[in-house]
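Only one protein chain is missing from this complex, and each of the others stays in its spot.
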Amino acid sequence: MADFTPKTQGPFADIAPALDQLTQQVLFGDVWERPELSKRDRSLVTVAALVAQYRINELPFHLQFAQQNGVTRDELVELITHLAFYAGWPAASTAVGIARKVFAEGT
Amino acid sequence: MADFTPKTQGPFADIAPALDQLTQQVLFGDVWERPELSKRDRSLVTVAALVAQYRINELPFHLQFAQQNGVTRDELVELITHLAFYAGWPAASTAVGIARKVFAEGT
Amino acid sequence: MADFTPKTQGPFADIAPALDQLTQQVLFGDVWERPELSKRDRSLVTVAALVAQYRINELPFHLQFAQQNGVTRDELVELITHLAFYAGWPAASTAVGIARKVFAEGT
Amino acid sequence: MADFTPKTQGPFADIAPALDQLTQQVLFGDVWERPELSKRDRSLVTVAALVAQYRINELPFHLQFAQQNGVTRDELVELITHLAFYAGWPAASTAVGIARKVFAEGT
Amino acid sequence: MADFTPKTQGPFADIAPALDQLTQQVLFGDVWERPELSKRDRSLVTVAALVAQYRINELPFHLQFAQQNGVTRDELVELITHLAFYAGWPAASTAVGIARKVFAEGT
Partner (left out) sequence: MADFTPKTQGPFADIAPALDQLTQQVLFGDVWERPELSKRDRSLVTVAALVAQYRINELPFHLQFAQQNGVTRDELVELITHLAFYAGWPAASTAVGIARKVFAEGT
């Protein structure tokens, strides 16, 4: 990561600038933009991974981002219901609670 | 689960008949058939949950089933590449190894 | 899940009615009622799975429910102590903190 | 762990003698012997933690050990069926496969 | 754990005295003191395990303890950046958030 790379201004820039650059340039700048999978599909897959791994802090952003990428609220709820079987009821229960909050905030 | 329920003949029927019934009647008979999410979407979500959780024994079936449900091999590989970032390189590395084998078997 | 099925009124009914039905009718209505394992044993097993998976949001309910099903507080603490070895000290540490709170609330 | 402690002869003794001592003296010598929870209960809890965490290599021993501690095969199968809901179908599916093998070996 | 063992006064002493004794006498009294691995190395390894497992409640203490054991803040941030690849971006994202708070509290 050469010094002349323009600094990124993402959410980790303050204390983890290298992670911020990797996030902005590689993850969002490259991977999410690859045409091999649509953004809607990438959001389905990302939310599924977060629900299954109980990543409670990252779910709010990605439940919103999924909606921007064309996943409806009904589809998000159905995804969580489906994952009750593939990741266990507790993972689904926590995801429903987070979705309820995110949806109520109108975002 | 009343005794008069016809016995199911799925993969758990021999030693876990109740789990087999739940699998055939509730999971595959009901949940997978719900129209709120397409089968292709359900497969994306299921494979994502399996990759993220390192469920090595269940991945082969669902990599095949996903193809039956309309997910292409290229999309499955891209899903795994995407999840390298959301579940870690080791989860992606193991999933690539399993996908290589499943694809080579022509299934 | 046919439309004429009476709607359930559990904790997910507001935004995830299908998950609520599955929870009330299949999980609590059927599985928890099966005589093959006592409710006390089911609670031991459920709490163990929650502690081991760090399911922090679902532990409070099941620590209370376990007591209703005949598991004593001393047994719950010993279960957590035992699981320090089988799921790691961090899982036990978090479970002790949750148990302390649940017990203090007199529930 | 002073040098004069008599060496243990457990399964890790060859390359991890300190872990072996901790296993034999603390885990099996002390924790499993504490009267606060019966050995049958400890086995239920241990097997539950292994199933939920997909600890495939440690399940065979503990499925056998649970039977020695008074858990029947039917109860073990029911425990796995119950955990399909609390740890996900994939965890239960793998546990059924391991149980089938362990039971078939007559152990 | 014989009755004449002096009671420990650690963080679990109030409701889980046996776990407290094991923590103070075995984990901190013995394992952390073994010369086979330096305390700095043990902290690197412990923080890595906590980040990878998303043990959000135990990370604050160990991010502080790691600094006492000679790991710098820059090294902790780099460890988290490295683990974005080995445990996934969500684990790293949450760890950065906790580190930001711990560092800001001047501890």
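Per-chain residue numbering starts at 1, and chain names A, B, C, D and E are given in the order in which the chains are listed.
Please note the rule applied: a residue touches a chain if its C-beta (ideal position, glycine included) is under 8 Å from a C-beta of that chain, and two chains touch if they have at least 3 such contacts.
Given the structure is predicted, the values throughout are model-derived calculations rather than measurements.
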| item | value |
| --- | --- |
| Displayed chains contacted by the hidden chain, counting the whole assembly | A, B, C, D, E |
| Residue of D:Gln53, D:Thr81 or D:Thr94 touching the missing chain in the full complex | D:Gln53 |
| Residues of chain B (touch criterion as defined above) contacting the omitted chain | 54, 56, 77-78, 80-81, 84, 88-94, 96-97, 99-100, 103 |
| Interface with the unshown chain - residue positions in chain D | 11-12, 14-16, 18-19, 22-23, 27, 49-50, 53-55, 57-58 |
| Hidden partner chain, residues of chain A it touches | 1, 18, 22, 26, 30-31, 34, 36 |
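Here, only the chains that are shown with their structure count from here on.
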| item | value |
| --- | --- |
| Interface copy of A-D among A-B, B-E or B-C, judged by whether over half of the contact pairs recur | B-E |
| Sites on chain E at which at least two other chains make contact | 18, 22, 54, 84, 88-91 |
